[in-house]
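For this depiction, one protein chain was excluded, whereas all remaining protein chains were kept in their positions.
All chains are identified by letter, namely A and B, in their written order; residue positions are counted from 1 within each chain.
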Amino acid sequence: MGISPVLWQFLTKWLTSSALWPREASTVAGQTDALYIFLWLMTIVGMALVLALLVVFSVKYRKEKHPNAIQIEGSTLLEATWTIIPLGIFLFVFVWGAWLYFRIYNPPADSMNIYIVGKQWMWKAEHPGGQHEINALHVPMGRNVQLTMISQDVFHSYSIPEFRVKREVIPGRYSTVWFNATATGTYHLFCTQYCGTLHSGMVGDVVVMTPSDYQAWVDSSTSGMSLAQNGERMFASLGCSQCHTGDAAARGPNLAGIYGAKLKMDDGSTQLVTEGFLRDAILNPSAHLPAGFKPIMPTYQGQISEEGMIDLVEYIKGLKTNYRVQQTLGTSQSNQAAPSASGTVIP
Amino acid sequence: MADHALTHDEVVAPHGVHEHPFYQKHHFETTEQQREAAGFGMWLFLLTEIMFFGGLFMAYLLYRNWYYDAFVSGSNTLSLSLGLINTIVLIGSSLTMAMAVWAAEVRKQGALVMYLVATIVLGCVFLGIKTVEYKEKFELHHVPGASFDISEFVHPTDKAEKPLPVDMANKTQIYFSLYFAMTGVHAFHMIIGLGMLIYFVVKARQGLYTTGYVQPIENFGLYWHFVDIVWIFLFPLLYLINRH
Partner (left out) sequence: MSTANTIVNLPDQRTAKLPKVNYINKEHGLLSWLLTADHKRIAMLYLFSITGFFLLGGFFAGMVRFELLTPAGDLMAADTYNKMFTMHGIVMIFLFLVPSVPATLGNFLIPIMIGAKDLAFPRINLLSWYLYLGGGFFTLASLVLGGVDTGWTFTTPLSTHYLNTHVITTATAIFIAGFSSIFTGLNFIVTIHRMRAPGMTWFRLPLFVWSNYAASIMMVLGTPVLAIAIVLVALERTVGIGVFDPAKGGDPLLFQHLFWFYSHPAVYIMILPGFGVISEVISTFSRKRVFGYTAVAFSSVAIALFGFFVWAHHMFIMGVSNYSALVFSLLTMLVAVPSAIKIFNWAFTLQKGSITFETPMIYVFGFIGLFTIGGLTGVFLGSLGMDIHLTETYFIVAHFHFVMVGGMLMAFLAGIHFWWPKMTGRMYPEGMSKFAAVTTFIGFILTFFPQFIVGYLGMPRRYHAYPAEYQVLNVLSTAGATVLGVGYMLPLLYLGWSLKYGAIAGNNPWQATGLEWQIQSPPLTENFIEIPIVEQEAYDYEWLAHKTEKEVTTVG
């Protein structure tokens, strides 16, 4: 900023302790506050200008002082001025806001991922290592954290005011937001999309810890299997491994390394394999048919909970080889005939 | 449409003595003004109807794009011949309606009543065929809701039909939801139209519209043609998806 650091520190301390705005606890918070301050300045200047016009004209041209009104048609120059200047300011605000928006909604590639499932009226957080939290979120300070979120029922919205981030949590598809917490502490977590009776109760705490404290927390909260391990169990029990064996002639495409790949689809288009794609492919397989495969995959709509889906997605994300797949296939009783159609192996 | 402030001569219709036709309302200065206002009002109303149906068309566009195969299969279960007959019937009713407007303008009362009745008959034929179609859908469990059955789409009885995977077959419910919503709202507009036609027949037999007071028949004709045009969009969108 162009302001002296001392002055800036003083301002933030004063303004924070007078509670005009929440603590700045993420890398993006200061940028949001800067835009906010600019917008208030714009408002104050605009207000002052309008007020000045009103007051000055009212005093100068009140009836006692100015009994005869002079009819004025208008002024194209003035019209142009107060069209172009506000437009210019608003466009500047647009550009700044758009930049900030893209910053907040485009997670950096190295973000650690935590899953959030919202339901009436609580938040479930699932860390990849299998740690589960209700109405809380523990994160390490100074790391990029991405939240992959979905709702089990209605629209909710995950809001951490002190990080200045918020995103709608939607039934039927994943939404993401990311942040990088800059100060340890406990911060508010709110649901901000009206979701029924206990909407105001759907609150919690975001706990930011130093990396070592976070690691300690992770180690002590592990309750069993990681998400991917759960996912592996489901992959076998739901029968996925029957077709997605990883063989070249398998009925289903090879899933090892598929996450993040660009997949050529049956209709000629190319799709990027994201968490959302995987989820949709499990629920609506015929609409996500890779080139060279038959639409024989059954749908799992209604059979897998969102948590279960997250486990599966985590598993598939981490799948680098088919070794474990074939192991689990071997241990389950399989008497399916070998597939007859050969399929093109995916890239 | 011509749009002007009235000229002085148009305005100075004699007051005090009722020198204007009986059907001219007192807040209008001339019958021409009244006729233009009524016509404009009807066009505006039809614009609101376009926006009303527009929401449904938007939903249709979205889901047809997402679930094309389901839309094809759903559409193929509709009877092409019944749909075609209905289209011809409705266009025919627009013809008889246009003839009714002509008859009113040339003040032929008998012809007017006959054409209005013909329009009613054709409209009823349309609704009758629609009832037959709806009944068939009901029997086949293609009505959205708890009793919706996708077996026809997963294992089609017609060998020429492509079987759908279960997840795509589930989406046929969306197709039928839109089918019933769009044809239902259309039919509702037709029923209202038929009700008005009955009223017009009664009044026409009393000679009301063959006195130069053509505007109600004219404006209703606009409404009826609009209902016809909506069907002309609905028919290909709902019945003709990927037919060979």
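The rule is short, and it goes like this: a contact is a pair of C-beta atoms (placed from the backbone, for glycine too) under 8 Å apart; a residue touches a chain by one contact, two chains touch by 3 or more.
Remember, it's a predicted structure, so these values are computed and weren't measured experimentally.
Counting contacts over the entire complex, the absent chain touches A, B. Contact with the chain that does not appear here is found for just one residue of A:Phe190, A:Trp217 or A:Phe277, A:Phe190. By the touch definition given at the top, chain A reaches the unshown chain through residues 19-22, 31-32, 35-36, 39, 42-43, 46-47, 50-51, 53-54, 57-58, 61-64, 66-75, 78-79, 82-83, 86-87, 90-91, 93-94, 96-106, 120, 153-155, 157, 159, 161-162, 164-168, 170-173, 175, 188, 190-201, 203, 284, 301-302. Against the chain not shown here, chain B presents residues 3, 5-8, 10-11, 25-29, 33, 36-37, 40-41, 44-45, 47-49, 51-56, 58-59, 62-63, 66-67, 144-146, 170-171, 173-174, 177-178, 180-181, 185.
Going forward, only the chains that are shown with their structure count from here on.
In terms of their C-alpha centroids, the spacing between chain A and chain B amounts to 46 Å. Of all residues in chain A, only 283-287, 295-299, 301 touch chain B in the complex they form. On the side of chain B, the complex with chain A involves touching residues 66-67, 69, 164-168, 170.
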